[in-house]
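For this view, one protein chain was removed and the others were kept in their places.
As written, the chain order gives the labels A and B, with residue 1 at the start of each chain.
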Amino acid sequence: MTPRQRRWIFLVAAAGMLVFYLWGLVGLPGFGHYPGPYGDIINAVAVGQTHATGVVSAVNFEYRGFDTLGEEFILFTAATGVATVLRHLREERDTAAEDENSDRQVPVTSDAVRMVTLAFIGPTLVVGWYLATHAQTSPSGGFQGGVVLATAFVLVYLAGQFIVFKRLSPVDLTDAVDAIGAGSFAVIGVAALGTGAAYLANFLPLGSSPGAVNSAGTIALISFCVGIEVAAAFVLIAGELLEQTLIIREGDR
Amino acid sequence: MDSLLPLAVVVPLLGAAGISTANPLFGHRRWLLDAVAILVAAAVTGMLVTIMLGTVGGQRVYWFAGFPPVHGVALGIDFAVDQLNAGLAALTALLVTAALVFSWRYFERVATYYHALMLVFLAGMVGFCLTGDIFDLFVWFEVMGVAAYALTAYRIEERGPIQGALNFAITNSVGAYLSLSGIALIYGRTGALNMAQIGQAIAGHPPDGLVVVAFLLILMGLLTKASVAPFHFWLADAHAVAPTPVCVLFSGVMVELGLYGIARVYWSMFAAGLGHQASITAILLSLGVLTAVVGALFCFRQRHLKRLLAFSTINHAGLFLIGIALLTPLGLAGAAVYVLGHGLVKAALFLCVGIVLHRLGSINETSLHGRGRRLPLTGAVFLLAALGLADLPPFALYLGAGWIGHSGDSLGMHWITAVVMLTSALVGAAVLRVAGGVFYGIGDPPSEDPHMAEEASEETSETDEAKGRTPLSMIVPPAVLVGLAIAAGLLPHLGSLVQSGAVRFQDQAAYNATVLAGAQLAHPVAIMPTEDAAPTLTDVITGLGTVAASLVLALISLYWRRLPVLRRGYEPGTGLVGPIRRFQSGVVNDYVTWIVIGLACLGGALAFTIIR
Partner (left out) sequence: MHVFPFVVVAWILIVGLYGIITSRHLIHQIVCLIVVQSSTYVLLLGVGYKTGAVAPYFYDIPPNTPAVDPVVQALALTDVVVEAAVTALLLAFAVQAHKRFGTLDPEELRQFQG
C-alpha cells in the first residue's frame, strides 16, 4: 500500500475499531465504581496474612509473585537481548564507532553540570536503596528502587566520565549481577518448595509488627533481589546503547 | 509430583540465569555450555512427560504461594494441567532439546546469550501452556515474545534479521497490548483474573458488548501469534532470518501455542458466557479457511526454503484453527493430533534445511537443484518428512486431517475435508518439489526469482564452513523426530487418549469446579457421544489421496518445461507474484494496518451475529 492509501484505509478501519471498543468500554461499571471482589478481599486480608502494610507489594511479591517472576525475566531477557544485538563483532572492535556528527565540535561538559550530577550520585544511591528495601511498608519496591539505582550510574555518564561509567559497569559483570538477581528470586521460590510449602510461599518469619523493616518475610527479600536485578538490567542497557555512539573526547581520557 | 509443575518453568529459568552468571567460566569451554543447556532442556522434557502421564486420571491444579481459592475467589495464581496442555508443553520441550542438540555443531561461535535466550524461551512457552490465570498467560506470552525477538535478531551481521525482528516485534507487541486491553475489560466486569472464576462469573448472563469486545481483544494477541490471516505477515519475515534451530521452534510450537491459547480462552472463559456457537464457528472457520488458502498459495510460489516452510506453517495454522472452530471434541482432538504430527515433521524439515545450509551454503531452491545428491541421508529424512507433511499414513498428521474432516461431516459441512485435502496437497507438493529437485535432481530447477538471489546469498554466514560430513548431532535429531511422528501415528490408544482429553478440555463446568473447589467432577463423557476414535479406512484413504495429489503436483511443477503446454514459457503461479509482493511488502506499517482492518471486520461480524 502506498502511504496515502494506508492512511485512508486505516482511518476507515480505525473508525470501526473505535466504535467497537467504545461499545465494550461503556459496559464497564462507571469510573470510580470498582465492583470487586479481588481487590477488596486482598485489601481486607493482606495485612493480616503477610504483615506487610504495602498491599501493592504484597500482591506483587506474594499473592501474584509468580507473575512478577515472569516479568522480571522479561527484563532479564530484554537486557540480554540488547547485549546480544549490540554485541561487538570482530570487525567493529578495532575501530571505535563514530558519531555521524563527530566533525562537530562537541562541547565539553560544563563544570556546573559536572558538580551537580556528581553531588546527586550519593543521594540517588541512598534513595534507590531505601526504595528497594522498604517494599513492605510504603509505596516502594524492587522495581522502583532498581530504576533509581540505575539512574545513579547514568549520572556518572552525565558528569562526562563515560570511561569511568564503562569501568564501573563492564558488560560481563552487569550481566552476571542481572542473572544473579533474577535467579535469586527463582531460588527463593524453590527454597519454599524445600520447606514443603507451595512454590513462592512466604516461609520466612513474618515479624511482629506489620510494616516494620524486618516484617513480611520473603516479600522484603524478594523485593531487594528484584531491585538488584532491575538496576543491573538498566545499567547494562544504558551502557550498551551509549557505547554505540562512543565519542572519544580529547580532554576526558 | 505436584512440585514438578512449578519446576517445569523454574528449572529453565534458573538454567538461563545460571548460564549468564557463569559466563566468564564458560567462555572457553563451549561444550560445557551446550551440555548444560541440553541437559536442562532434556530434564524439562522428562518432567513434562511425567506430568502428562499423571494427568490421565484427572486434571491437576497447583496453587502458587500457598493461597488456594477462598469461597470460589482465587487469591493467587494457579497451574491447571490436563492432557492437552501438558502434552503440548512436552512437545515444546522436546523440540527445544532437539534444536539445542542441533545447534551444537551448527554455530561456529556463539555467545552464552544464545543458550540463555533459548532456555528462557522454553520457560515462557511451558508457562504459557500450563497456566490457569489470564494475566499469567499474558506474562508468559511476553516472555516468549521477547526471547523470540532477540533470537530472531541473533545474526546481526546481516540486514535481513533486523527487519524480520522489527516486524515480528512490532506486530506481536501490538497484538499483545490489544490482548491486555481485553484482559483489563473482563477484569473490570468480573473482578477476577483466574480463568475458571471469570468463566463462572460471566456464564450466567447473556453476552453484552463488554463480553464480546473483551473476547475479541484477548483473541487478537493470540491470533497474531498463531499467524492467522490477516495477522500472519510477520511470520515469513521472521522465519527467513532467524537461525534455523530457532525457526524449528517458531514453526513447530510457537504458532501452535497461539492456537492453544485461543482454545483455552474460549473454552475456559467464554464458552458458556457467549453462547451462539454457530456464529462463532462460522467466523473462526472463515478465518481458518482464509489462512489455509493464503498459506498454501504463497507457499507454492516460494523459492526461499525457509520462507516456503514458513508459509506451509501458516497453512497448517489455518487447518488447526478449522479444527478448533468446529467446537466439537473430535475437531479439537483432530487439531491436537495434527499439531503433534506437524510439530515433529516440520521441525525435522527445518533441521534438514539447516543441514543443507551448513553443507551447501545456500537456501535458494533454484541454485540448489541437484546439489543435494551429496547428502543422501538428509535427503531421505527430508523426503520422509515431506511425505508426512502431505498426510501420509502412518504419520500422525493423517489422523488429524481425518478427524477434522469427520467432525465437519457430522456438522453437515462436507466441504471441510475438501479444503483440508486441497491445501495440504498444495503444501505437500511444494515441499515434495523441493525434496525431488534439491535432493534427487529430478526435473528442471524452478524459475529464478530475482529478489531471491540477493537474499539467499546472505545466509551463508549462519554456520560453520562446509565440512565433508554432516555431524551426527545434526542428522540424528531430525531422524528421531520423523521416527516419533510415525510412532505417534501408530500408537494404539492415541485416539481415545486425545479424545477424552478434548472432551475434558471443552467441559467448562468441570474445569471451574476442579480449579475453584478442588472437586473432580465425573467427566461427562457419556453426554457427548464419543465419535470414532480408531483410525478408520476413510482416514487412511484421505491421507493417501492427499499424498497422491501432492506427488502429482510436485512432478508437474518439476517437469513443467518438458510438458507440451499451450503457452510455452508459462510458469504456474506467475500471476500470483504481483499480488503476493504487494501484500507481503515487508513494511511493518502495512502489517499493523492489516491488524486494525482485521480487528474492525471481526468486531463487526461478532457484534452483528451475537447481539441481535
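Note that in this section contacts are C-beta pairs under 8 Å (C-beta built on N, C-alpha and C of every residue); 3 or more make two chains touch, one makes a residue touch a chain.
Computed from a predicted model, the values in this text were never measured in an experiment.
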Sole contact to the chain not displayed, among B:V110, B:L422 or B:V587: B:V587
Residue among B:A93, B:I218 or B:A240 touching the omitted chain: B:A240
Contact set of subunit B toward the excluded chain (per top definition): 135, 142, 146, 149-150, 153, 156, 158-160, 162-166, 169-170, 173-174, 177, 180-181, 184-185, 187-188, 193, 236-237, 240-241, 301, 307, 451, 455, 577, 580-581, 584-589, 592-593, 596
In subunit A, positions touching the absent partner: 3, 6-7, 10, 14, 17-18, 21-22, 25-26, 28, 30-34, 38-40, 42-44, 46-48, 53-60, 64, 67-68, 71, 74-75, 78-79, 81-82, 85-86, 137-139, 141, 143-144, 146-147, 210-211, 230, 233-234, 237, 240-241, 244
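Everything below uses one rule, namely that only the chains that are shown with their structure count from here on.
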Between subunit A and subunit B, centroid-to-centroid distance (C-alpha), Å: 32
Subunit A-facing residues of subunit B, complex: 3, 6-7, 10, 13-14, 16-21, 23-24, 62-67, 70, 73-77, 111, 113-114, 116-117, 120, 123-124, 127, 133, 135-136, 139-140, 142-143, 146-147, 149-150, 153-154, 156-157, 181, 185, 187-193, 208-214, 216-217, 582, 585, 589-590, 593, 596-597, 599-601, 603-604, 607
Footprint of subunit B on subunit A - complex, ascending: 1, 3, 6, 9-10, 13-14, 16-17, 20-21, 23-29, 34-39, 41-42, 45, 62-67, 69-71, 73-74, 76-78, 80-81, 83-85, 87, 89, 172, 175-176, 178-180, 182-183, 186-187, 189-190, 192-193, 197-202
